[in-house]
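Note that this complex is displayed minus one protein chain, with the remaining chains in position.
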Amino acid sequence: MSETKKFLFVNRKAPYGTIYAWESLEVVLISAAFEQDVSLAFLDDGVFQLVKGQDTSGIGMKNFSPTYAALGDYEITKIYVEKESLEERGLTLDDLQHLVWEDEDEDYAEKDSIRLVSRAELGDVMAGQDVLFNF
Amino acid sequence: MSILHLVNKSPYENSNLDTASSIMKSDDMLLLIEDGVYGAVKSGKASAMLAGRKVTALGPDLAARGISVDKLADDIEVIDYAGFVDLVETNDKVQSWL
Partner (left out) sequence: MKLTIQVNEGPYQHQSADSAYHFAKAALEKGHEIFRIFFYHDGVNNGTRLTTPPQDDRNIVARWTELAQAHDIDMVLCVAAAQRRGLVDDGEAERNGKDATNIAPGFRISGLGQLVEGGIQSDRLVVFGD
């Protein structure tokens, strides 16, 4: 039987201009079936992926942003967002989707999935992982 | 538990080298490959970013771009693909800054 590894999916690119954001999410969803310890990191332009209110009707592309809200159902509860990247881009947590997960150990209490971290703290998170995925 | 950071773009093209060099820990190693080797040039934009860090550059990529070893910033080690493989082995995991 395989061991459980800590997987970190690193997201640094904005959505829609390229396919990386979406195709990275597809790997995240599949990884849930493998029962590993999965976390996501959003930094640099990756933070734009989480911005709420995306309307893609004018560009004729599928709006995949609702998928982030579903991550909690896939037991992905650790979504690290880098503070410096938000600040550089004039964003606050309020601009992002409110992502939550339900803790079945606490009567399905709703908890925040997004953890705001500094660049240095994100470095610590990375150091503690086993496998780093980049797209 | 050190990370091998790979940067493959020039520091003039995007901020990958900036992010990588600012997030890496003192035990980590930075390997410049492909267009990332432009960051290895002495007194370029990247010198301040790289100061005090463990930095290597892929020789074949330097040669392809006409960057001779004397043009490199101090303390940058030049390695080949075999050396690249060794770095992957001796570091715990690889972070490709794409």
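Just so it is clear, A and B label the chains in written order, and each chain counts residues from 1 on its own.
We take it that a residue touches a chain if its C-beta (ideal position, glycine included) is under 8 Å from a C-beta of that chain, and two chains touch if they have at least 3 such contacts.
As the structure is a prediction and not an experimental result, all values here were calculated from the model.
For the chain left out of this panel, the touching residue among A:Glu23, A:Asp73 or A:Asp103 is A:Glu23.
Contact between subunit B and the absent chain runs through residues 6, 8, 33-35, 60, 80-82, 84-86, 88-89, 93-94, 96, 98. Listed for subunit A, the residues touching the missing chain in the whole complex are 2-3, 5, 7, 19-20, 23, 26-27, 30-31, 33-34, 36, 131-135.
Here, only the chains that are shown with their structure count from here on.
Each chain gets one centre point, the mean of its Cα atoms, and the points for subunit A and subunit B are 27 Å apart. Contacts from subunit A toward subunit B in the complex involve residues 10, 12, 20, 43-44, 119-120, 122-123, 126-132, 134-135.
Against subunit A, the residues of subunit B that register as touching in their complex are 1, 3, 15, 19, 22-25, 93-98.
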